[in-house]
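Below is one structure; the comments refer to it alone.
Complex shown without one protein chain; remaining protein chains in place.
Labels for the chains are A and B, by order of writing; each one numbers its residues from 1.
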Amino acid sequence: MENIIELQGVNKSFNGFKLQDFTISVKRGFVTGFIGGNGVGKSTTIKLIMNLLQPDSGTVSIFGLDYKNHEKEIKQRIGFVFDENILYENVTLNEMKRIIKPAYKNWDDALFNQYVEKFELPLNKNIKNFSKGMMMKASLTIALSHHAELIIMDEPTSGLDPIFRRELLELLHELMQNGEKTIFFSTHITTDLDRIADYITFIHNGEHIFTKEYYKIEEEYAIVKGETNLLDRDTEREFIAIRKSNYGFEALTGNKQRTEEVFGDAAILEKPTLEDIMLYTKRGKDKYVESHS
Amino acid sequence: MQIIISNYSKEPIYEQIYTQVKKHILTNELQPGQSLPSMRQLAKDLDISVITTKRAYEELEKNGFIYSVVGKGSYVSEQNIEMIMERKMKVIEEQLMTAIQNSKEIGVELSELRELLTLLYKEEA
């Protein structure tokens, strides 16, 4: 089974916001970074994957199983981290462990203690006195202590200092060593993804824009810079969105090779960042909506 | 084996790995039959994604520099390396032949040519 997560033709209206005919898949044994602006449906998607929300129509299947008949079986194999603290605040980490441990068949105390030690977490201090970073480490410790095959994280790095973010990425690298685990995590700190993400899934306004191998993005997309006189009706069509100024233009193309052929040496082509792609895609979509309404 | 990755290079990361591993193989630093680090290990050590090292290994395998055994790992290939070396040697021979012919045309002596070659060889390094 190649795909660990599969959403097929999912529709969901929720809080004045819509996922429409939404189809994504997440490959086994890899890290998929889930990107998109605020309020475009990242958390909704994660909640659909966790069965915290049910789709209005379409199917959600995890490990090839559906939630209707295999809810507990699926959740046994998932480790999760949310961006808000979901642990009880008035208990210690040790007490929290005792609450969660019996839920999992594969809970591993030795593994739990190993992470507690690694993260230097206090076992007997109330969780409400934890710093944001410690809370995150505590959630992660719990998520990793039952040998989950699929780790789902919603904005795990938000509000964390750069040093811990790097340590977290190192930890993720370690987790990926045996090839059995799959990680799916949303983030808007796209630089985290450079070092770890194998696939990027990008959504905008409830629509799946693409899921691609990370290296393919730089093969296909490019930032193009040149003088404004290069632009006309035909050449403008090459771009997802264009930003013009008095000094020239900057644009994003999704077909680097063809753009290279069209412009030759007249324009400069640069490697785009994920942020470039997010920004220009949003602009392109907004303009599209404008010109068609 | 040393591999240096630049995140700011225009060359994609998998290509940087490909080129460097290839060089290590062609210079015999990596010998035929020698095992390579696993894709996942290499990804971790270089702090890059697994799919990048996977792509690099796939390219290396496609071009016959390495082969992989399912469940075991990747190894430096044997026959193909010899073939590549042979092919390269042939190219070198041909190019040297042209150089020799040109030398003869304008009367450059063997010793002079050798000196020039030595000089250029050292400069290139």
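The working rule: contacts are C-beta pairs under 8 Å (C-beta built on N, C-alpha and C of every residue); 3 or more make two chains touch, one makes a residue touch a chain.
Operating definition for what follows: contacts and distances are computed from a predicted model.
As stated in its UniProt record, the chain not included in the shown complex is "ABC-2 transporter permease", which appears among "Xanthine dehydrogenase small subunit", "ABC-2 transporter permease", "1,2-phenylacetyl-CoA epoxidase subunit B" or "Zinc/manganese transport system substrate-binding protein". Touch with the chain omitted from the figure is made, among A:Val26, A:Ile62 or A:Leu87, by A:Leu87. Among the residues A:Arg28, A:Lys75 or A:Lys271, only A:Lys75 touches the chain that is left out of the figure.
Remark: the omitted chain is touched by one listed residue; of A:Tyr104, A:Phe119, A:Phe164 or A:Phe263 this is A:Tyr104.
Take chain A: the residues that touch the chain left off the picture are 14, 47, 50-53, 71-73, 75-76, 78, 80, 82, 84-88, 91, 95, 98-100, 102-104.
As a convention for this text, only the chains that are shown with their structure count from here on.
With each centre defined as the average position of its C-alpha atoms, the distance from chain A to chain B rounds to 37 Å.
Taken together, the chain A residues at the contact with chain B in this complex read 29-31, 169-170, 173-174, 176-179, 194-199, 213-215, 218-219, 271. Chain B makes touch with chain A in their complex at residues 7, 10, 12-14, 40-41, 43-44, 47-52, 54-55.
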